[in-house]
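All protein chains of the complex are present and in place, except for one that has been dropped.
Right after this comes chain A.
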Amino acid sequence: MPVKVEVKNLTKIFGRNPKAILEKVKQGMSKEKILEDTGHTVGIRNASFQVEEGEVFVIMGLSGSGKSTLIRCLNLLNKPTAGEIYVDGDNILEYDKKQLKKFRQEKVAMVFQHFGLLSHRTVIGNVEYGLEVKKIPKNERCEIAKKAIANAGLAGWENKMPNELSGGMQQRVGLARALANDPDILLMDEPFSALDPLIRRDMQYELMELQSRLKKTIIFITHDINEAFKIGDRVAVMKDGVIEQIGTPEELLASPESEYIENFVKDIDRSKVLQAKHVMFKPTVLVSIKEGLKAAMMEMKSNGISSVFVVDSEKRLQGIVTIDDTIKAIKENKTLREILKHDYYTTDCEAFLQDLIPKATDTKYPLAVIDEDGKLLGLISRVSVLSALV
């Protein structure tokens, strides 16, 4: 995937004369000391990252860590003190007024924590806003806005005022307004933080569903690690204006680079992040259906196990046999196929651990992870599920 947004050595300092403080920031003077000595606040310190096209890039951190400052630099609501921001290869800091307007009208749209809706306009008036600024004719923009509203699940609410809507619905309007502009990049600054948990989950789900269709480049801010890991392809963790680590949720879980991140990760409900593919192990012992009962018995005996999965020549899962059944079958002259059992659970490799826990604790056999062709990819034991959670 091509790089959509590239941020290089971005620094943002708030105060009377930010440029004068730059040297101190470069020398690594702490945020507190700079504030004490000079009255300037360091918002972001030398941040660099790339966001690929179609990626959901989450920025996470505690309150005051500079998340909003960073995302607001990306559409220049904040003017960076130093550094470069490339979007599609253009350094947006070099844009003149007209180019900047065009950039904001066409490439980026922002969704705000407290929605930022115009309270004097109706729902459709709000959704039309961006198109109106772009000088799209009335009929056309009305049509686009109606579609966007319907897509956000708000059909029939076009002529209501924002204050007549619940928080969740207001944020749908915010999202519809952003999407009506058909931007390449969506900037979302804690869009769901003001919503209650149930609505929030719905919205997260809808955003993911939407993203799977639209494939926008999304930069999403949250201070909730569960939210970050749920929707983020990659997550950047910020502290005191510095990006401490960037990685996929699994990478952050597996190898947090600092105590700060470890503390974050501690809070996470791993069962919602880890998937079957992360905890499964390669089956060390397998029996091919052609090999027959004797081979199955040998395998079990030599490995000290009481059951074994049986596959065909293409590694497609056929069933499981236990040692007791095998011994009995040899005496009774049955075939391997006759004594195959199927009372084990299968799962695909994308399944989240939280869905596997009940299965794993319910059965005496390991869970079999298979792909859509029925091929056995790996096994998950009860122990492996539980140990991944702590």
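By our rule, contacts are C-beta pairs under 8 Å (C-beta built on N, C-alpha and C of every residue); 3 or more make two chains touch, one makes a residue touch a chain; residues count from 1.
Keep in mind that, in the parts below, contacts and distances are computed from a predicted model.
For the chain that does not appear here, its UniProt entry gives the protein name "Glycine betaine/proline transport system permease protein", which is one of "Glycine betaine/proline transport system permease protein", "NADH-quinone oxidoreductase subunit NuoF", "Tryptophan synthase beta chain" or "Assimilatory nitrite reductase (NAD(P)H) small subunit".
The chain omitted from view is touched by exactly one of A:20, A:133, A:155 or A:389, namely A:133. The chain not shown here is touched by just one of A:109, A:252 or A:356, and that residue is A:109. Screening A:11, A:41 or A:181 for touch with the missing chain picks out A:181. Counting the whole complex, the residues of chain A in touch with the unshown chain are 75, 77, 100-106, 108-110, 112-121, 129-130, 132-134, 161-164, 177, 181, 187.
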